[in-house]
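Here the complex is missing a single protein chain, while all its other protein chains stay put.
Here is chain A:
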Amino acid sequence: MKATRRALAALLLPAPVFAQARPRVVVVGGGFGGATAARSLHRAGIATTLVEASATYTACPFSNAVIAGLRGMAAQRFGYDALRAEGITVVHQRATGVDATARRVTLVDGTTLPFDRALLSPGIEIRFDGLPGYDEAAAEVMPHAWQAGPQTELLAAQLRDMPDGGTVVMVVPPNPYRCPPGPYERASLIAHFLKSRKPRSKLLVLDAKDVFSKQRLFEAAWASLYPDTLEYVPLAMGGRVTEVDPKSRRVTTDFGTQDGAVVNVIPPQRAGAIAQLAGVADRSGWCPVDPASFESRLVPGVHVIGDAIIAGAMPKSAFAANAQARVAAAAMVALLAGRAVQAPKLLNTCYSLVAPEYGISVAGVYQPANGLLTDVSGAGGTSPLEAPAGVRAAEARYAEDWFATITADVFG
């Protein structure tokens, strides 16, 4: 008994007491952010445990191509064998709590994992209280497909099975949400699908905003590729959707109603469930963090990265989560060693396909300023507005190469 207690006490004591003990970090969430962070921490000599409920990760980037029938779902799936082979402990369970005072993560089976610092990469969860009429049951009729997986396949199947001549309605939320240009890439690829497979059908995009990422590039592409297929209705034209009815597949705006053969509702979102449970999300539903260390402003010792955070100018993207994971891991290593955190510069690039062989991109560089990540002025930019087809085709290839590179880096 005494020996057991002594062993337990040793486990619970802070790491610096034992000069030889490796610091322990628990990473919750095995997406682009969490898996990258786990690798970076492990390679820096930290005893790293990755907690991820699912044994298979389904990637969101390129899932719009799956929806439009241009790509198979298998290409979106990744496993954790490579991380395990490297020596990272991977636990496929749902985390149910993070206790920053006792410094342990609780899993759904009751196991606790002690840590010196924790890193959460919670991703998003859909706010089923955010749009009247849109609940879990409605999502089975009007899929959001904003978390890749069964929802992606459901929307793809609905589009495949709809009659030629039917109207597809897309509902786009106000900021902030995962993947700012994502809805417009999806609109482009659905329009491409309709134009080539259901030529009498139309796509109506109802947006709660007037301005969006890569807007001039998207609008120029829509005017040239899909003038008779895609109709875009911004906020100023009454595009804000106030209610949906899954029974009739009807959406209501401030000024009218629209029925769809297929309705894709991208609803409001917030940080993934573990962020709410850990207390790192504020009233907005998102997580305020220090922009240099990604340590939570609400719960010291717990770092948060990826789509879940309030990142200022930096968008919610897989690329950004990957970049933030490296910076956060380096900061955690420094803090665990009692060293100061370096001021980082972070990079993001988002590619969007507006058709097969037609890619556009936006890039940005970010640094901490006034407590948030802000644009480094003069860095980054978008694809040129006027460009020959060869440039667009090359960007589509760069997008494929980027996906191959980042998924190899994170999961390969």
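Operating definition for what follows: contacts are C-beta pairs under 8 Å (C-beta built on N, C-alpha and C of every residue); 3 or more make two chains touch, one makes a residue touch a chain; residues count from 1.
Keep in mind that, in the parts below, contacts and distances are computed from a predicted model.
Visitor: The chain that is not shown, which UniProt protein name from "Thiosulfate oxidation carrier complex protein SoxZ", "Ectoine/hydroxyectoine ABC transporter ATP-binding protein EhuA", "Oxygen tolerance" or "Phosphoribosylformylglycinamidine synthase subunit PurS" does it carry?
Guide: So, among "Thiosulfate oxidation carrier complex protein SoxZ", "Ectoine/hydroxyectoine ABC transporter ATP-binding protein EhuA", "Oxygen tolerance" or "Phosphoribosylformylglycinamidine synthase subunit PurS", the name matching the hidden chain's UniProt entry is "Thiosulfate oxidation carrier complex protein SoxZ".
Visitor: For the chain left out of this view, which of A:A236, A:L385 or A:A404 touches it?
Guide: A:A236
Visitor: Given the full complex, what residues of chain A touch the hidden partner chain?
Guide: Answer for chain A: residues 210, 235-238, 254-256 touch the chain left out.
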